[in-house]
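Read through the structure below, which is laid out as structure tokens, and then see the notes.
Excluded from the complex is one protein chain; the other protein chains are retained at their positions.
A, B and C label the chains in the order they appear, each numbered from 1.
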Amino acid sequence: MTTTMTPKDFATATPSWWCPGCGDYGVLSALKAALAELGKQPKDVAFVSGIGCSGKISGYLHSYAFHGVHGRALPVATAVKLANRDLTVIAAGGDGDGYAIGAGHFLHAVRRNPKMAYVVMDNQTYGLTKGQSSPTSQTGYITGTSPQGNPDAPINGLAVALAAGGTFLARGFSANPKHLVGLMKEAVEHDGFAIVEVMSPCVTYNKINTYAWFKQNVYYLDDGYDATDRVRAFEALTAEGKIPLGVIYREQRPTLETLTHLGATPIVDLRLDPQLRELVAIQDAYA
Amino acid sequence: MTTTMTPKDFATATPSWWCPGCGDYGVLSALKAALAELGKQPKDVAFVSGIGCSGKISGYLHSYAFHGVHGRALPVATAVKLANRDLTVIAAGGDGDGYAIGAGHFLHAVRRNPKMAYVVMDNQTYGLTKGQSSPTSQTGYITGTSPQGNPDAPINGLAVALAAGGTFLARGFSANPKHLVGLMKEAVEHDGFAIVEVMSPCVTYNKINTYAWFKQNVYYLDDGYDATDRVRAFEALTAEGKIPLGVIYREQRPTLETLTHLGATPIVDLRLDPQLRELVAIQDAYA
Amino acid sequence: MSAVESRGAAAAGSDCVIVNDIEIMFGGQAGDGSLTTGDLIAGVFKRMGLEVYTYKDFPSRIRGGHTNYVIRAGEHANYGTADFVDGLIAFDVEAVETHVHELRPGGFVVFDSSSETLPDGVKRDDITWYLVPIGKIAKEEIGLELVRNTVSLGVLARLIGMDPAIVRADVAKVYGRKGERVVDLNLRAIEAGETYVDQHFAEWPSGYGLQGRPDVDRLIMMGNDAIGYGALAAGCRFMAGYPITPATDVLEFMAKFLPRYGGVAIQAEDELAAINMVIGAAFTGVRSMTATSGPGQALMTEAIGLAGVLEIPIVVVECARTGPSTGMPTKTEQSNLNHLIFGGHGEIPKIVLAPGTVEDSFYLSAAAFDLAERYQCPVFVLTEQALCQSKATLPRLDLGRVSVDRGKLVTEPVVFGEYKRFAFTDDGVSPRVTPGLEGGMHLAAGSEHGEAGVITENPKNRARMMEKRMRKLESALAHVPPPLVHGDAKADVAIFGYGANRGPIVEAQRRLAAEGVPTRFLELRTLWPFPEEEVRAFVAGTRAVFVVENNYTGQLDRLVRYVVGPLERMHRVLKYDGRPFRPIEIVEPIRRAAPARGLAEV
Partner (left out) sequence: MSAVESRGAAAAGSDCVIVNDIEIMFGGQAGDGSLTTGDLIAGVFKRMGLEVYTYKDFPSRIRGGHTNYVIRAGEHANYGTADFVDGLIAFDVEAVETHVHELRPGGFVVFDSSSETLPDGVKRDDITWYLVPIGKIAKEEIGLELVRNTVSLGVLARLIGMDPAIVRADVAKVYGRKGERVVDLNLRAIEAGETYVDQHFAEWPSGYGLQGRPDVDRLIMMGNDAIGYGALAAGCRFMAGYPITPATDVLEFMAKFLPRYGGVAIQAEDELAAINMVIGAAFTGVRSMTATSGPGQALMTEAIGLAGVLEIPIVVVECARTGPSTGMPTKTEQSNLNHLIFGGHGEIPKIVLAPGTVEDSFYLSAAAFDLAERYQCPVFVLTEQALCQSKATLPRLDLGRVSVDRGKLVTEPVVFGEYKRFAFTDDGVSPRVTPGLEGGMHLAAGSEHGEAGVITENPKNRARMMEKRMRKLESALAHVPPPLVHGDAKADVAIFGYGANRGPIVEAQRRLAAEGVPTRFLELRTLWPFPEEEVRAFVAGTRAVFVVENNYTGQLDRLVRYVVGPLERMHRVLKYDGRPFRPIEIVEPIRRAAPARGLAEV
């Protein structure tokens, strides 16, 4: 059965809890469009989100959606993929969820390289808890918890992922949905762990990194850019000045599913029979 | 009072629990020598370690030593430094402690940049729990928990730290104590977060990354190497082939102590008086 | 449609003038500024000399979503909401629909009729309905829709007789920071609201009248601020935390004030880091704390055990919310008590304090630091959303009552080799050194260790060390904040409760007493070590015992029952819908199970 899917097929009836103008709307639309264009079915999509304004996205994407605890979307999503490799697995969450409390899992998902997409909705602040600084906030950012200015240097999630062995690194902007849909599609199709960091402004709390600020501070990588050169990618990611958008790095290496020797049958479909002959025979080694 | 210190002044009477030949002995000796050469006093050294064979090192270095829970040496050490900036703070732990369970804290210590040294004793395995694979184990490494071979790609801690904004990155080998002492001294003196990753073989469990293997697979960075070029450092760290030893990257940026506006008086030495006038006056804003 | 659609039958029929006891609910969409106006109302009530308590019922989202802010004022300090709301200011139909059943017969609703029409179904006829085009007034008369909250304040002020001078002064003060123009706009908004009432409802009194009283020098403060302030006063100079509702305020308070006193507040990358930082700073000799809520508390579990075995004094504030898991982050609950006492692998001495008022939040928070250092163990300050995010009036806080007793902290050099960090002592507490002190070098290890800190697995040492550590609980027992008895100490109906429930229980007691059911209520302020003697004595000679708490399984009840055994006359009064008790919810079960005795019985 092949039906033509539309973004609406991925919409839920749940009213959004986001503020008007929030960048996260753009992320949601792009995701829906990408899934529709790829012809995915909601029943085959497992969508795992973290906690935060961003994390609420799982309530709005019609799918098997999972809204777990703060910072742990990636371990959940990794296991979902291993348990049923036929599913399209997507994880999403905020900059705090992914780079603060979830930073360790982020590094380890990168090095494991399961086939799934991970969307980081970066608003350079903690939206849901009312505007504290996040790991991507600029040094000096003034908030309730840093009235003298954020003392920490912002983290460059994609550069870190590159150093940790990332195989697909892209960055988009929620105000450019067309570009974003393209990145999302590539990410979902990538045979490995694909990160899409989306600049997704928080209109309520972040008065520095606004839509206008981004428009002035991003640039799009052009055709001349070679996304397979790791050192070049590091340079692009860490250079002072404007923020690159597009696919920044791409590489192919064996996925976690391959290296854990998963069979073609998803684990979830295995027959479970306690009386299997070899199962009983395990005891012989203890006799 | 200036006395000449010797490595012995940093020795405890506690017998070591390490196996004969363990690489960690070399790390301990180098640390003692470095502290002695720098003329530090045991009472002014706060030494925080993680859990693992490596973590036991805090029992053998005469100082104010802290042996906390698995993976959390860096938050403890960061706070020790903030609480008393006059102390020489050193954290140490294994590759599992630092790059697996402690990976998130590692990233955040790097971006905070407190003045302290962090020694990662890398044996590419989990020694204390009897030889499972660690985040730095090679893909395919066969252990009790990975009888079909470790499915994960090894993590490059220094490259990750570089991408996260590390200001001092060095790598040594526990079988070359002289070189190591030099790195340790530089690290302790560095005005920021200084990482020394030490190749410290586990002679009991790791039969691949042995002393002999290291001798064949490392090289020393020479004078021509420019440790202030970040992209060059990334290249050196991620290039296929031999493993570079030496100071790989060095940079100066404000420390956490500076950016949190600490005064010259260590916090621990502040007078505490509930009756301070301004303290009482805080209430006026609520009246 | 006329401005007033119906006049409450009850209100019309009676001439009920309720003086100086009123509960106003301010209901609308989150993020529309109702917070400021709610605070303003509370402030005016305070300056009119009344006792005030506020309660926020906000959704876990930033803008939109039904929100309500309850302001209660009266002559009694009532730490909690009343059975009924007296007046509801509703900015949308949803607010009316959600809350109309909570109104007292004879109460009133002010509804913003600018954009929505009230559906017929919702209109109760025993309350008065004031339909006011609030938004329209703001937009058309003031030229700024944003001030509609202030317009509604003008309406309310006139309806219930708030002192106009105070209203104006407070509006000027609150908006003062934003400049004169803003003050002016808001003052005009007040005026507009008042005028509308005068023009349309002059003959329709709300039935409520407030009478000012002399405003003695008092404070109005939120529980979380009092906790932060108590910590600061007690010499806390290091805080590490990770934002989480409803605890973030404490971190924000400390981040604001600590630097002024040479200290530092760190926003950590997660709660694991936060608690380990606190342990690190405390190990170094600085009074240190963190504040978190359920999910963060769960993550801190492992490290709390470390502090216990390292005998490091730390203070951990738990601002409880509705669990399990993410639950309802902005709602109240008392379901973390078990975790604080019994959570964690292995056994350590810990102390759990629970304030019942904003004032006590200050004093117990301050006391926590002395206890932590005297007994060298983790001390929890347990509070709940219904108290910690609520504001209340209180007397000025007496910093003379705050002590800084650092226990067995050694400040003079010791002799290396003689000094033993974990020395066995009678009270279980060993002299403590901190880095930098001559001669005190040692290993502080989370592994079992001997007196000098060296790791050992010797069974005899282990047993002794375990006994030494746990003995501290016994030593502490006589020195922890004692329970308070409220009501009639000789009554034969006993109530147990703690924290935010103090308010509703005390109010229920007053009402029960009036009905002929005198009660005594033991407010537990230290929940661990559990005051077994006091609890046993309190149950003796009762005909009925009630344990009132906000959870499903009866966590406090378990503690009480462990001491006194399963008794038929013991009853649980539980609530677990995320909302605090209203007094009637306590009055009713007690009335049912322990009715007033006929004269014959006395």
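We adopt the following convention: contacts are C-beta pairs under 8 Å (C-beta built on N, C-alpha and C of every residue); 3 or more make two chains touch, one makes a residue touch a chain.
As the structure is a computational prediction, the values presented were derived from the model and not from experiment.
Enquirer: Considering the complete complex, which visible chains touch the unshown chain?
Expert: Across the whole assembly, the hidden chain touches A, B, C.
Enquirer: Among B:Thr12, B:Gln41, B:Ser146 or B:Thr260, which one is in touch with the chain left out?
Expert: Only one of B:Thr12, B:Gln41, B:Ser146 or B:Thr260 touches the chain omitted from view, namely B:Ser146.
Enquirer: One chain is left out of this view; which of C:Gly49, C:Gly223, C:Gly263 or C:Pro295 touches it in the full complex?
Expert: C:Pro295
Enquirer: Which of these, A:Cys53, A:Val76, A:Ala92 or A:Val120, touches the one chain of the complex that we don't see?
Expert: If we include the chain that is not displayed, A:Val76 is the one touching it.
Enquirer: Applying the definition given at the start, please give the residues of subunit C touching the unseen chain.
Expert: Those residues of subunit C that touch the unshown chain are 59-60, 293-295, 297-299, 301-302, 305-306, 308-310, 320, 322-331, 333, 335-336, 338-339, 341-348, 445-448, 457, 459-460, 462-463, 466-467, 470, 551-553, 558, 561-566, 576-579.
Enquirer: Tell me where the left-out chain touches subunit B, residue by residue.
Expert: 17-20, 51, 53, 56, 67, 69-71, 100-101, 103, 126-130, 132-133, 135, 144-148, 204
Enquirer: Can you list where subunit A touches the absent chain?
Expert: Interface with the chain not displayed, on the subunit A side: 12, 14, 42-46, 48, 51, 58-59, 62-69, 72, 74-80, 82-84, 86-87, 104-105, 107-108, 260-263, 265, 267-268, 270, 272-276, 278-280, 282-283, 286-287.
The rule is simple: only the chains that are shown with their structure count from here on.
Enquirer: So the centre of each chain is just the mean of its C-alpha atoms; given that, what is the distance between subunit A and subunit C in Å?
Expert: The answer is 38 Å.
Enquirer: Any idea how many Å lie between the Cα centroids of subunit A and subunit B?
Expert: Roughly 31 Å, centre to centre.
Enquirer: Among the residues of subunit C, which are close enough to touch at least two other chains?
Expert: 259, 269-270
Enquirer: What positions in subunit B touch 2 or more of the other chains?
Expert: Answer for subunit B, listing residues that touch two or more other chains: 104-105, 107-108, 260-261.
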